[in-house]
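Only one protein chain is missing from this complex, and each of the others stays in its spot.
Right after this comes subunit A.
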C-alpha cells in the first residue's frame, strides 16, 4: 500500500494505490506510526491515479505539521491530481513536480 525507504539524506514514501475513502484510513495508520525524522521527504505518486477528498485530508493532516521542519516534494504527479492539489492549496506547502 505504501513503501517507505529511509536514506542518509531523505525518506522516500511511495504510494502504491489510489488514495481514497476506501484506502486512506489504513494508509493514515501506517503514516502516523512513523517518526519522520528527516530534512527531506520525497513522496512518489507515480502509481497513484486518483485522490479524493479523503486522500487530500490524509496528505494535509500528515504534511502540514511537517512543512516547517523539512523540504517536502511530490514526484510522479499526474495532471488531474496536480489540479486537485492546487485547488486544495497543497502546492503551497509542497514542491509538486
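Basically, a residue touches a chain if its C-beta (ideal position, glycine included) is under 8 Å from a C-beta of that chain, and two chains touch if they have at least 3 such contacts; residues count from 1.
Just so it is clear, contacts and distances are computed from a predicted model.
Asker: Out of "Gram-positive cocci surface proteins LPxTG domain-containing protein", "Protein ImuB", "Histidine kinase-, DNA gyrase B-, and HSP90-like ATPase" or "GerAB/ArcD/ProY family transporter", which one is the UniProt protein name for the chain not included here?
Answerer: Looking only at the record, the undisplayed chain corresponds to "Histidine kinase-, DNA gyrase B-, and HSP90-like ATPase".
Asker: Which one, A:16, A:32, A:46 or A:89, makes contact with the chain that was left out?
Answerer: Considering all chains, including the one not shown, the answer is A:89.
Asker: List the residues of subunit A that touch the chain left out of this view.
Answerer: 20-22, 50, 52-54, 56-57, 60-61, 64, 78-81, 83-84, 87-90, 92-93
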